[in-house]
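A protein chain is absent from this complex, but the other protein chains hold their places.
For reference, chains read A and B in written order, and residue numbers begin at 1 within each chain.
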Amino acid sequence: MDSKLVVSPSPHVHSGESTSRLMFNVVLALMPAFAVSLYYFGIGALFVTLLSVLSCVLFEYLIQKFILKVQPTITDGSAIVTGLLLAFNVPSNLPWYIVVIGSLFAIGVAKMSFGGLGSNPFNPALAARVFMLISFPVQMTSWPLPIESRLKYIDAVTGPTPLAILKEGLKKGDTISQIADQIPSHLQLFMGVMGGSLGEISALALLIGFAWLLYKKVITWHIPISIFTTIFIFTGILWLVNPEKNADPIFHLLTGGVMIGAIYMATDYVTSPMHPKGMILFGIGIGLLTVIIRVWGAYPEGVSFAILIMNAFVPLINRYVKPKRFGEEVKRNG
Amino acid sequence: MNSIIITAILVLSLLGVALAVVLYLVAQRFKVIEDPRIDLVEAVLPGANCGGCGYPGCRGFAEAFVKTDDIGSMFCPVGGNDTMAKAAEVIGQTAEAKDPMIAVVRCSGSPEYRKRVVEYDGASSCKLATALYSGDTGCQYGCLGLGDCVAVCKFDAIHIDPVTLLPVVDEEKCTACGACVKACPKFIIELRKKGPKGKRIYVSCINKDKGGPARKACQVACIGCGKCVKVCPHEAITLENNLAYIDYNKCKLCRKCVEECPTGAILEINFPPRKPKVEGQTESVENN
Partner (left out) sequence: MLKTFAKGGVHPPENKFSANKPIEVLPLPAKVSIPVSQHIGAPATILVAKGDKVKVGQLIAQSAGFVSANIHSSVSGTVESIDPVLDSSGYKRPAITIVVEGDEWEPTIDRSPELKRNIDADAQTIIKKIAEAGIVGLGGATFPSHVKLSVPAGKKADVLIINGVECEPYLTSDHRLMLEKGHELMVGIQLLMRALGVDKAMIGIENNKPDAIKYLTEIAKEYSGITVHALKVKYPQGGEKQLIKALINREVPSGGLPIDIGAVVHNVGTAYAVYEAVQKNKPLFERVVTVTGKNLPKPSNFLVRIGTPVSDLIAAAGGLPDDTAKVVNGGPMMGKAVTDITVPVTKGTSGIIVFPAAESKRKAESVCIRCAKCVSACPMGLEPYLLIRMSQRMMFEKMEHERVLDCMECGSCSFECPANLPLLDYIRLGKTEVNKIIRARKN
């Protein structure tokens, strides 16, 4: 032994987990949904996704290197995840420049201006999505129809999402049974045969990814399950009260990005609470807001807004929802 | 239309007047009577809020200063004698001049003289490292070089030298506030008299081991041989626990001890270069 002994404080072993590995697992978990998207939306999905990921990574690199003048950290994979999620939240026929502007907003405004990874209060991909939705409402809400648009990009055949059909129909005064034949069946919704953002459509693929994330312990069940349960119960009550004016709870769970929002966006480490109790509170908040926006609000879907609003409450939740300390109970009793 | 505008103007004016009255009454009711001299004293203080005087910030010093009976017990190390004279003038007294002080790092164990025997791998904090182990060299008293002193210095006056890995005090910037003295978990830094024209002599070592182990761990360690004690004509040097210490109030800067020290542990600062005849080692370390 010729080298000097190393002295360091305990612990002397480490789990081997790293930020880049966590991010890599998220990317892996998104792959089934990506495959489904490629199957339904073809080259458009491929182009938008690649463009989004590349521009997110590039913007992160450029901002860190030339504006912040720090060592670029693109290898941690967080920009890739942001790029993927951003792409998954837009239609596959979105013009390239909007994708690039969205990426710039996600990385430049929503992430880097707050101090980069770990410091942003809002989920960058979602913030960018809402920004794009407000800035380019037409392009952001023209949804290519699955399968028919496989070989098309800008010129894709478009149609409304199931939730938009529902909202339109109810506004006209139609009942659920009158609209029913225009919207896909539950099985179709589950498999993803509907118009929508390119990665949000297939609940099945997203749930496979969820299972992977849970298995790899990247996320815990608390946030997604509390969102699902809240939406299910809330819409279930409305549905039981008036099944002709309110869609059934399963329909609500399978449409409008609830799956991708609950599993991948709401669980974003940086913008979600630090403790299981807080996570459940956060999830319930998102569920309630989503349903309120959907049923009484102007937009047909409400997951993005719900998550962003709850993101703003995270510091407050972290401050007031504390883990139960060991030995606390006893002290109070005794 | 006109009547709406007039009503609006009237309502807002009345509201403004009413609120002004309320504000005035409240201000009267809750008025805090404060010695006006506090503001005046605070104005002459440096405003660094370093806490070097022992009070919470310059305001705290000013508050205590106007109340105290013995201003001689208080001193602003940053502002020095000038500031103290001005502050004393404000309250109609005179401040006695004190000798300016400076922070002195009593360790010369650069890697050249003090071999690194282990490697530290942990958070960069001297305090933490001290709690964990004795240090990355054979000397358990020496500087760890992790920069707790640098972190606490409000005046950017202390830096780790990249070559010697030891803190170096910037004479111009150091205000002798003592923050680094408190921060150093090894108690290496001491406030000493800056000396006439910055000339000063001190033992740059705090190793209390016996000569053999001390020398083995570091070539420039004080080995407690006591030669300096014998040679000192002013009885300024004491030897305790194998370590020599020079009392800066007694030292007359004759430099005899510097020549005598076999390891070069005694440093002389800001003296003109000596005539040749002295061995090289002392010269190499005295230039900082």
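The rule is short, and it goes like this: a contact is a pair of C-beta atoms (placed from the backbone, for glycine too) under 8 Å apart; a residue touches a chain by one contact, two chains touch by 3 or more.
From a predicted model like this one, the values you see are computed outputs, not experimental measurements.
Contact with the chain that does not appear here is found for just one residue of A:Val57, A:Val270 or A:Ile286, A:Val270. Checked against the full complex, the candidates B:Pro46, B:Gly60 or B:Gly122 give a single residue touching the omitted chain, namely B:Gly122. Considering the full assembly, A:Asp76 is the residue among A:Asp76, A:Glu200 or A:Glu301 that touches the omitted chain. Along chain A, the points of touch with the absent chain fall at residues 1, 3-15, 17-19, 21-22, 73, 76, 78, 116-119, 220, 269-270, 272-276, 322-331, 334. Seen across the whole complex, the unshown chain contacts chain B at 117-118, 121-123, 125, 127-128, 131-135, 140, 209.
The rule we apply is simple: only the chains that are shown with their structure count from here on.
On the side of chain B, the complex with chain A involves touching residues 116-123, 128, 132-133, 136.
Taken together, the chain A residues at the contact with chain B in this complex read 3-9.
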